[in-house]
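Yeah, one chain of the complex is gone here, protein chain that is, but the others are all in their spots.
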Amino acid sequence: MQSTKVKHNWYIFRRGNFSYKLDRRVLPVLLALIVLGVIILIGSVSYGEYDISPLQVLQTILGLEDNSRFQLVVWQFRLPRIVISFMIGAALSVSGTILQGITRNPLADPGILGVTSGASLAAVASIVWFRLPPNYLPFTTFAGASIMAVLIYLLAWKGGSSSIRLILVGIGLAAFTSAITNIMIVFGDIRQVQQAYVWLAGSVYGRDWGHVSSITPWLLVLLPVAILQARQLNTLSLGDDTAKGLGVNVELQRGILLLTSVALAAVSVAVAGTVGFVGLVAPHITRRLVGPAHEGLIPASALLGGVLVMFADLVSRFVIAPSELPVGIVTAMIGAPYFMYLLYRNRNK
Amino acid sequence: MKQTIKSVWIICLLLFGSLSHAQDNMTCDTGFQAVEDATGSVCVPESPLRVVALEWTYMEDVLALGVQPVGVADIEGYHNWVDISIELGEDVVDVGTRQAPNLELIAELEPDLIITSQLRSTENYDELAAIAPTLMFNSYPPEGSYFVEMTNTFSTIATALNREVEGEAILEEMYQYFEDASTALETAGRLGEGFILAQGYLQSEAAVFRLFTDNAMAVEILEQIGLSNDWDDAPQQYGFTTIGVEGFAEIGDTNFFFVAQEADRNFFYEADLWGTLPFVQNEHAYWLGADIWLFGGPLSAKTLVDTTLTALNVELPQAEMTPEATAEAGS
Partner (left out) sequence: MASKTKHGDSTRFIQSRAMLPLGLIIGLGLLVLCLAWSITLGAAEISLSTIWDSIFAFDDSSFQHLVIQTVRLPRVVAGALVGASLAVAGAIMQGLTRNPLASPSILGVNAGAAFAVVLTVFILGSPPLSVYSIAAFIGAGVASVLVYALGSMGRSGATPLKLTLVGAVFTAFVSSFTTALLVTSQDTLDQIRFWTVGSLAGRDWALFTQTAPYMLVGLIGALLLARQITTISLGEDIATGLGQNTLIVKGLAAIVVVLLAGGGVALAGPIGFVGLVAPHIVRFIVGQDYRWILPYCALVGGAMVILGDMAARIIIRPQELPVGVMMALIGAPFFIYLARWKLER
């Protein structure tokens, strides 16, 4: 990616054994992302079929507005889906960042590697076949995504895991699982199938605070774990030999990181289905902004991914209003061209 | 590790917290009454004025009871498939698809009652209920007759709209109409004749037919007027078996009533196979039109009976018992 000749300045936080090194570019970028996020948040929370001025929205959020309709629309309809959008964007983006780090492949992404299709197969199975209540979804999608990840890893293993094989095997497994998902849908009861289709298209329609709280604990654990593993991720992304030379237990670290990444993808599938390309696009843009060191990359890409999906959600409500598109379609429409552009830029790599 | 245990704990709490919310035997505030629906009991205003109906059947029920809804889902589809004698008002707002209606648009209509179906509202029931008291019905109960469910739901909606008297009158008329139809069939000597009711359509350029089984509401209606279903497949969950052209091998001569869009009907007529079917050769195939809704309420039921009799060339004894006349009585 970026030439390593760029002069780096670092902030270094140290406390006892613990140290955290941040690129100087990170803080301004984080700040800019927060500002951008707030702008999109205001736009998104102010936009909708229900006629409320941005000022009234602000007053409603601050509790200065007693109109119960405003409270309903802002607090129950708009905010939960915006928050969910942000959360799954952050989760997918960090998931992609980790995958790109450990496979040392800039094109890795939970969607392209097939991890999310394993998760959505599990989601459809748990809805259509086992008829589990939605609260179980984070668990079933996690199981599905993990099995998928292990399968990809095993099948791509050939005296080491080449990243090309990882991706190709992932594409193949994704095709296979989606065939099984299709069969399940042919068998299923219409009522469950219609619910299951939500998972396939990737949608945040009708999400409420229950959905938010069902994934909050997961993110509260997984995101800090990802940030704390940043240094190990840096080492791993130098290559296995170098990492071993530096005294890192490569397979263990890779295992922990892979698990974190898979869990993050699974959590997002559990509440919103397969929202593609975020895990690919967001880490890339972030890397160009803050450089390749994961200490800064992970938090910044979380923010950027969140903002990106928030934006996609706004677009999905806007394009064919009063109907709406599934948000996964919008991210694909944004993400796929970006991916092509990425290939173009890396054409000589 | 501690963190993991803690988070698992939190997840468990959340899990059980939200699994146990059942609410029954409620007493309602003044001005409200308790009404039974598929979720249990719901408090609705005693005389709601602004109703949003998110499924065509309930749109029809509301219209039959003389109430113009303020908002409904998928008006274009409604006009394509449903034909009752009462027009939907010009200023009724289309709130989007039946599956994912725009919640904010519904909220903006300030409804005091929302009626939806359990089939569609898997993702948005809580949100709808937060906008206004929401009645949710299941047209396909796991036990019992779909026809009985239809009349019960109609009565419930009548109660909720504070139009019980009108509701009963409409149901009475419907039963009377069935009886008249039965008498007319007897006079014509056609009582007890067999029939198959079908809905035909093109699925990516291929002809597909839904043949209705004994548990289908529309079949129950036709049996009530004294016809007998010749499609003897086991009862299906939604009341029909889907067959391709080959499925007709098992079907002999019978009165074949079918509903289809006109273009699709022409497609069937042009197929060579159509001419070889026993019921076509004996001129017992009857196109009932495009917009006979076989999953509707009392008015659709009467339209179905009326069209069926017309198809069989059987006249009703009393001329005033046409759907138009009942519509006026209902409004």
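Just so it is clear, A and B label the chains in written order, and each chain counts residues from 1 on its own.
Just so we're on the same page, a residue touches a chain if its C-beta (ideal position, glycine included) is under 8 Å from a C-beta of that chain, and two chains touch if they have at least 3 such contacts.
Every value quoted in this text rests on a predicted model; they were computed, and no experiment measured them.
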| item | value |
| --- | --- |
| Residue in contact with the excluded chain [from A:42, A:168 or A:256] | A:168 |
| Selected from B:160, B:243, B:260 or B:312 as touching the chain missing from the view | B:243 |
| Full-complex contact with the absent chain, from B:47, B:187, B:237 or B:276 | B:276 |
| Absent chain, residues of subunit B that touch it | 74, 76-77, 97, 203-208, 243-250, 263, 271-273, 275-277 |
| Residue ranges of subunit A at the interface with the undisplayed chain | 107, 111-112, 155-156, 158, 162, 164-165, 167-169, 171-173, 175-176, 178-180, 182-183, 185-187, 193-194, 197, 201, 276-277, 320, 323, 325-326, 328-329, 332-333, 336-337, 339-340, 343-344, 346-349 |
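We take it that only the chains that are shown with their structure count from here on.
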| item | value |
| --- | --- |
| Distance from the mean Cα position of subunit B to that of subunit A, given in whole angstrom | 41 |
| Subunit A partner contacts - residues on subunit B that touch it in the complex | 3-4, 7, 10-11, 14-15, 18-19, 94-97, 99-100, 102-105, 107-108, 110, 118-120, 122-124, 126-127, 130-131, 237-238 |
| Subunit A residues within the subunit B interface of the complex | 48-51, 69, 72-73, 76-78, 133, 135-136, 138, 189-191, 194-195, 198, 203, 205-206, 208, 210, 213-214, 217-218, 220-221, 224, 321-324 |
